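I have placed the structure first, in the form of structure tokens, so that the comments after it can refer back to it.
Every protein chain of the complex appears in place save one, which is left out.
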Amino acid sequence: MIIVMQKGASQEALAEVEKKIVELGYQPHVIHGETRNVVGAVGDERGKEKLQALESLPGVERVVPILKPYKLASREVQPQPSAIEIAPGLAIGGKEFIVVAGPCAVESREQICETAVAVKKSGARLLRGGAYKPRTSPYSFQGMEEDGLKLLAEARELTGLPIVTEVVNPRDVELVAKYADIMQVGARNTQNFALLKMLGQLDKPILLKRGMAVTIQEFLMSAEYILSEGNRKVILCERGIRTFETATRNTLDISAVPVLKQHTHLPVMIDPSHATGHAHLVAPMCYAAAAAGADGLLVEVHPCPEKATSDGPQSLRPAEFQEMMDKLRAFAQVAGREMAG
Amino acid sequence: MIIVMQKGASQEALAEVEKKIVELGYQPHVIHGETRNVVGAVGDERGKEKLQALESLPGVERVVPILKPYKLASREVQPQPSAIEIAPGLAIGGKEFIVVAGPCAVESREQICETAVAVKKSGARLLRGGAYKPRTSPYSFQGMEEDGLKLLAEARELTGLPIVTEVVNPRDVELVAKYADIMQVGARNTQNFALLKMLGQLDKPILLKRGMAVTIQEFLMSAEYILSEGNRKVILCERGIRTFETATRNTLDISAVPVLKQHTHLPVMIDPSHATGHAHLVAPMCYAAAAAGADGLLVEVHPCPEKATSDGPQSLRPAEFQEMMDKLRAFAQVAGREMAG
Amino acid sequence: MIIVMQKGASQEALAEVEKKIVELGYQPHVIHGETRNVVGAVGDERGKEKLQALESLPGVERVVPILKPYKLASREVQPQPSAIEIAPGLAIGGKEFIVVAGPCAVESREQICETAVAVKKSGARLLRGGAYKPRTSPYSFQGMEEDGLKLLAEARELTGLPIVTEVVNPRDVELVAKYADIMQVGARNTQNFALLKMLGQLDKPILLKRGMAVTIQEFLMSAEYILSEGNRKVILCERGIRTFETATRNTLDISAVPVLKQHTHLPVMIDPSHATGHAHLVAPMCYAAAAAGADGLLVEVHPCPEKATSDGPQSLRPAEFQEMMDKLRAFAQVAGREMAG
Partner (left out) sequence: MIIVMQKGASQEALAEVEKKIVELGYQPHVIHGETRNVVGAVGDERGKEKLQALESLPGVERVVPILKPYKLASREVQPQPSAIEIAPGLAIGGKEFIVVAGPCAVESREQICETAVAVKKSGARLLRGGAYKPRTSPYSFQGMEEDGLKLLAEARELTGLPIVTEVVNPRDVELVAKYADIMQVGARNTQNFALLKMLGQLDKPILLKRGMAVTIQEFLMSAEYILSEGNRKVILCERGIRTFETATRNTLDISAVPVLKQHTHLPVMIDPSHATGHAHLVAPMCYAAAAAGADGLLVEVHPCPEKATSDGPQSLRPAEFQEMMDKLRAFAQVAGREMAG
């Protein structure tokens, strides 16, 4: 932390700041500037946020944090990238570029099984599908709940594809964990810390989506919640942030990929479907994600988007998905990745 | 809904759109334009979001929703404003301008009781204080939990002030409800629909904060979740949205007050402490809120901000709070409101 | 500036940073931390941005600016507030709360004169009206240009109200200055530095609007452009920033008032018409602005908003303006300000 004193702050004010820094267990280190003084507080990071409260002392202009507040998620603790194993021969964050595909919501046995077979054929390595849907409107379809989980399990049995599905309530963690291969935390729950803590106690991979107004640093702090509870299998997923632009549902922050890769060892995926909100924008964003160095993709595929109960406009038809995958393979290869199929 | 067809879309494409509209239970109504056609879909609103999926049909450029998706929260259903009774002689949304004050987090018996006595003396009508704290960092103080609730209850007994406290986990709803007079939903949980549904089953006032990236329409949809479960005692609270500006912690959207007042009958409060993040900005925003027509305020007050475990920089000292309240009273009066004391 | 070194950066890298700091004319001051070192660069501020380029040196993690980059606009250079005199007995930034009112664009003699008479009667102290209109579309009405300026001058003669009008092209500065009492810089030109430099050479008050994506610090740097050329008569105007919210045209950043008041001696006005975009939201935002401590308002008034060539939806009718002014007077008084009439 750097404490910036006001211009003309008194010697007493400076002394008080130094005293408080010592009380909090840090060493103060004053730099006497031409117009004002600044004080560095040196010491172990944990709990350093208490220093922020020094902003309330007389003569203090502001307190500037210098260091990153996360540890377990950082490259400093683990320099080499994490590859999270999902199943034998299937890891996210390794050499293989992984595509997860499927409908927004599980709607019926036919729908989920037909989709699973189709996306597997095109090269998807996992199946996605929501059984619990966090919908903006209470009057919208809220998901098939456990029946949906059972249908996902059937589709897995049929195709061999492991399943990724969302959990929205701490109460359902145990139930969803019985079915899911990867538990997904949606964008509205990135800072649902009660949920994150429970997921931190599982021994199961967690796909953590970035919230619409969550900074990259806050995103890593949410990952830290899971990691600090003991579960080291966290996969990050950028899915668009909220901006003033309305041509897309959200704005895909593609530069989050190299920024995250610089700061964390955790794998990074991209969800171009929620980011853009329109099917015809999905394929170019898939290619961009592979080129930018992402570890994989989540893509919405629906056999009949115009009949989907949710997110129809952003879902690819199986034939469109196939076409995208064929081209994606070449981009992934240039990016130094392999793809199945 | 208005379905806008692409320029040069075929007669078949138009016919298909009309057919689907009928299938979904609406009446299509075509307006033939000079360069393209648009189709209105007329009918009952519930479930209309399925029409959005028509964007996937050939020849469709986009689907434009026309009507508001909320009902129970709207002025159309209830034209007169709701006044939510908290205790005998104490209502939010009525003639009285209500100030809720207290520390960010309950830290000790001394801290909460000293604060309660001070804010009551200055005219606060309810006491706030967090026992469960949703903190960005897992290494930050997470709240005293039930011990904190007990201390709040003691402070209530001491002063007679009803208490407002946050619930963050659906699991804790029952426990928190035993102590709280108003259950608060924080900004990170505005779209925690599992939590909202549980709160909708209580017979207790809910203070619902607006999330940092939640539009006013989505905010009202979150209120609708609670209302549609049967609990009609919802109080809205604007507390700043996330923008590019960093001089303040968030950007207080003061125009949300008249916008909400136009669309909903629910009371609207303002939290200037979280919105600005700096104590010296709080008082002007309190005055602005009263002038803009808000029904009340949530203000953070701490006996010793430089020692606060959270949000010290934005907390008023009791003397500063007293000074603010004295001036606030005059603004509230011009706004046609009464204040206690 | 604080230069943060990477964890494990070599002694050579640190020595190189110190050497460069000396070369640039500053004194380096190293704080040895537990996990990394930070270096303070102490010295005169001007040109300090060159230090930013040190981020390119090996071993440097990032460079953190500590001090504000503006001087003449700051409270440190001039602690007491500036009151800008517009005409004898009329100053912005003094004891009087000033309302500027008029149509978005000058459309005809009748329109501008009728409006001028009406707003004067209600207590406005200056007349606004655009003769050069920066419109998003090349096909929209672009203003009456010099004919509009002449009509403004007629309205001034008729009512005695000084006029505020926008200049959009450096080429027109001289011409507009012949007519205007205050030259307005619109939100799209806040960072049109060529225009600002020319205005800095005038001896005439400049009303500088904040751009839609301009931070408060950048806003003050734009004021600094004018001030540093010698013109000290700068009036700031917040008119809404661009956010994700679409219920209002922009989001009025009301907390910009106390933030600006803290950092600068320049007067601060509010434009609630462009901020909200809807007439029925204007009055509450006028009251909020006065309560928050603004020095005045710019309000759009049109005798017949449904026929306005631009910004009709956000214009008050004269009767609505009268009603607003009556209530505003009481709020301004509580805020310690006087109003004419």
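The first chain written gets the first letter, and so on, giving A, B and C; residue counts start at 1 in each chain.
We take it that contacts are C-beta pairs under 8 Å (C-beta built on N, C-alpha and C of every residue); 3 or more make two chains touch, one makes a residue touch a chain.
In this text the structure is predicted, and so the values were computed from the model without any measurement.
Screening C:Glu55, C:Glu85, C:Glu110 or C:Glu174 for touch with the missing chain picks out C:Glu55.
Only one of C:Lys7, C:Arg75, C:Lys150 or C:Arg188 touches the absent chain when the whole complex is considered: C:Arg188.
Those residues of chain C that touch the chain absent from the view are 20, 46-47, 49-50, 52-57, 63, 69-70, 134-140, 168-171, 188-189, 191-194, 197, 211-213, 218, 221, 224-225, 228-229, 242, 278-279, 305-310, 312-313, 315. Contact between chain A and the absent chain runs through residues 213, 215-217, 241, 243-248, 251-259, 262, 275-276, 280-281, 284-285, 287-293, 327, 330-331, 334-335. In the full complex, chain B touches the omitted chain through residues 2, 4, 7, 29, 31-36, 38, 40, 42-45, 64, 66-67, 76, 242-244, 246.
To be clear about the criterion, only the chains that are shown with their structure count from here on.
Taking the mean of all protein C-alpha atoms as the reference point, the chain centroid lying nearest to it belongs to B. Look at the CA centroids: the one farthest from the centroid of chain A belongs to C.
Computed centre separation for the pair chain B/chain C is 30 angstrom, with centres defined by C-alpha atoms. Centroids of chain A and chain B (each the mean of its C-alpha atoms) stand 26 Å apart. With each centre defined as the average position of its C-alpha atoms, the distance from chain A to chain C rounds to 38 Å.
Of all residues in chain B, those that touch two or more other chains are 213.
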